[in-house]
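Only one structure is covered here, and it is reproduced in the block below.
Omission of a single protein chain aside, the complex is shown with its protein chains in their original locations.
Up next is chain A:
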Amino acid sequence: MASHNHEDAVTERRLKPIYDNLDNGNYKVAMQSADKLLKKHRDLHCAKVLKALALLRLYRVQECETLAMTVVALKPTDEPTLQALSICFREMNKVELIVEIFSNAVKTQPSEEYYTHLFMALVRLEDFKRQQQTAMSLYKLVPKNAFYFWGVISAVMQALNSDNSLGQKMLLPLAERMVEKMIKEEKLEGESEVNLYLMILDLLGKHEKALEVVEGTLGKSLLKSQIPSRDERTAELFFKMQKWDKAYQAFREMLIKSPDNWLYYTRYLTSGFKLRENGWKPPDTGSEENATSHEDCNNTNKEESQTTDYDLPEMAAFISERIANEEEKVREKTGKALRGPYLAQLELLLRLSTQGKLEEGPQAGSIEDVLVRYFGLFADKTCCFSDLTPYLYMVPELERRSCLQRMEELVELKVNDGAMVYATSVKQLQRHLTSLKISRFYGFHDALSSEEKGNLASELIKRYKEGLSFGKGLLDTDLQYSDEYLLMAVHLLVDVWHDTEDESVLWRCLILLKIGHKHSQSSHHIKLLLMRFYCMAGVFTTVPSLYDGLDIKHMQQDTLGYNALKYAKSLGQLSSAGQFYNSTLRFFISGRREVTEYMIASYRFGTYEKIPEFLNFSTKIKHSLHFAHTAIEKKLLDILKESEKEGKSFTEFVRNMEIDPSQGTAEWDKVTDQRDLNIMVSWNPPHRQMSADDKAVSLRQETSWVKLRDYLLRLLAVSIDLQPSTHALTESQNNREKNVVDNKGDNYNAKESGKSLLQNFEDLLQACSKDQETRQKFPIQGPPTPLTIEYLDGNLGTVMALSFHLVQESYKINEAVADESSQTIQDSFCKHCEKLKNTLQESLKRSRRGLVREDGEKRILDREVLTELTLLTETSVYLVYLLGIACRSLSGLKNKISKRNKKKKNTPKPLPECIGTFQSMVEDIGQIIAGLQTAIRELESDAKSLDKNQLTLTYSRDQSEEFAEGESELWATVSESYQESLKELSELLQSKQELLPNL
């Protein structure tokens, strides 16, 4: 044994320099020292693996894999080698190989450590069944509770991820039995084990049993420290079991102790209303039900045990009592009033009102009083409006104005002889804001004329500026008290803009928001709205810093990323777009990996109930539509910018991306939508808010667009396989043969795949253009509509589809060597050439406009033209690539014919018509693209001279110095941003224009 240890130590010493070099990034040196060591000690497997790891980090993936696999084949069992292999495979993203090496190792050397490694590798692989088997083998070897419960939770995970019947019938009962066996043997040790048992019972719907656990010895001895408390668990179980009387009682008692717990109130009211519905009557005293359970609870409060207040007056009385307690607190100055009891009263009324039974209520006819009282107590809190939103519409339409008037009186901000009176304290300012929000929510702003709306906006701007004085001592991280005045002014102006279509309003809003942002650096409401306005104005240079300023982290990339995703590329700022995609994708890729680490930690620490949560989260982000969208756009952008550059042909470039055309980027039926579409504040009346229907429409719009982009990407990918192989291609062609096995489905057939993809693409284009939903727009605080509309209106989908037809047809024509059989294809090819040229011509004609257009005496900035030109440029670049592919097929054909003609000198066959047609179309397209280039340059020069025209564009009513300054800054920014966008487009087009093929 001693000699063995000595040997280990020697080996360790020999390997140390290699490890150090790997850690320090000296991969070449690491490789060399591994080689040196291997010369002397040929069987030092670990050195081989470390060499493989060095190769991997030098991007020599293939060599790394070959070398590592030779070690795997030897089935090593020593710790250092296995560890090194694990690192290597984890970096290669091949967890299944880690499973393999440790399953081999435990066969000959079963140890706790190796089994644990095997188990964790299976966790990474999400192979729950083998997890369970491994855990049980481990438990047999080392009978620790943790290992046994790894087996239990693995069975649960298997159940949660298999179809329902198998889980419910087999796996969950199995997990249940496994735990019960341990209970019988009195082996349960900790809270986490009981929690897991309760989770299983919950999944099985066995609430009765769960109740026994919570109330029995297990619960008493082991459920000690955690939230939820045992009382809460019991109450929740009664609720789930629909034992409404007991749930009612239990939540009632908890409310006495925690009168501000909203969940308790909702449960309490639901139970109470259920009892009412069922016509429940309290059982006679001394009946079985009363005697058997809950003695201790009943004894705690004698007063409660006498009356069973299941009916409405009693519920109302109970809530009134809670309110009385609050009032007493305030009277005695022992504390501030809690909102819970007051809101519970409103909730009770709302539930009656939805049942149409308001008149049965104790406070019939006094909803207004209750609301006004709440306003009086809490209007100086920013949350007051959102507290009240569910209840405000209980007031009958005709009484709303008087209700608001009563609230306004409480603000005590009266107009004095027509002169405006400003708030004199922060609290008064906030009360005023709450009344304004309610007024807007009731639709009273909508009832104003455009002029009145404008006047109110101006008044609010004055109040905003005045209110800033309250916030002079605030930190950068605080919000200004008067921010919401400004936001509401902008919302009003947006209404004016929609009513009058007066574009100058948009620019005014932008300037106001810029000012607001300056004074309140941390307000995300201002930032988000400002970002949206910049994007609508076609200005993107300012967006990245605003977006970064939101300090968007982790999951927020998924929930909020939609605010920037669309615009980065559509406004021509391609480099910015690339950066944005990268940071987003980094979250999705590393985020999922991190979640796996948390899952592993949960197994280790026994926080079993978190494991399904982590897996759910991981699955959700895996299928996120935003993720798919970003991944697709990133690839499309790379193809657009980086291929045919630095010696990398389009074909090679796309091949290296390893896109499988036969597989969609996302599994569309599993796609999840995590966008937070309520992030921007809105006090609009309910019918003008994003409804659930709107959200569904938006998701369908978004999905269609992402699908279109996915088809486009896959069509580009399949096109590279629809060209004759040439000498230059042979090598990569060979590589491709290998890749077919790896990346493209077994039955991949480029011709078939291309045909069906093109069909799908065209079908979807048509479906979108017919579907009215495509053009549905949402409130400004909602999501932006995807680019489908611009894409359809520019006929760009048609241009792309026609180009793919040309690629596919030219390939077929070449295959058939232009014999008679291909005549129909040739005819179709020529027709498509003609149509392509005309469509592109039309698209350009449509978008050849100046940046500033005149409308009467007004000069208006054309906010659409940049996006149109960006999409047109993108389409033109892909078109150039595709024409290159088609050209290769046709020149193959040309060569074959001229070879044949050399043999049969007497009867030379003329070149088919399609070649000439193609050639002349390419020339025409060259002209059109040159025209596009000119259009972009002209627009660039429009943008350059933009700031000089500023005043004629804005027509401002606000003459303050701050506004004037903001205005001139704005026009400089607009000019700069447009120039930058157009320069990027022009450079891109310039570099690709030269690639137009020549037969």
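Here is the rule we go by: a residue touches a chain if its C-beta (ideal position, glycine included) is under 8 Å from a C-beta of that chain, and two chains touch if they have at least 3 such contacts; residues count from 1.
The working rule: contacts and distances are computed from a predicted model.
Between the listed names "Hemoglobin subunit epsilon 1", "N-alpha-acetyltransferase 20", "Gamma-secretase subunit APH-1" or "BOP1 protein", the UniProt record for the complex's undisplayed chain reads "N-alpha-acetyltransferase 20".
Only one residue from A:T382, A:N901 or A:Q933 touches the chain missing from this view: A:T382.
Considering the whole complex, the residue from A:R339, A:H519 or A:H626 that touches the absent chain is A:R339.
Touch with the chain omitted from the figure is made, among A:A73, A:L475 or A:A692, by A:L475. The chain omitted from view is touched by exactly one of A:K224, A:H554 or A:R604, namely A:K224. Hidden from this view is one chain, which touches chain A at 224-227, 336, 339, 381-383, 386, 475, 479.
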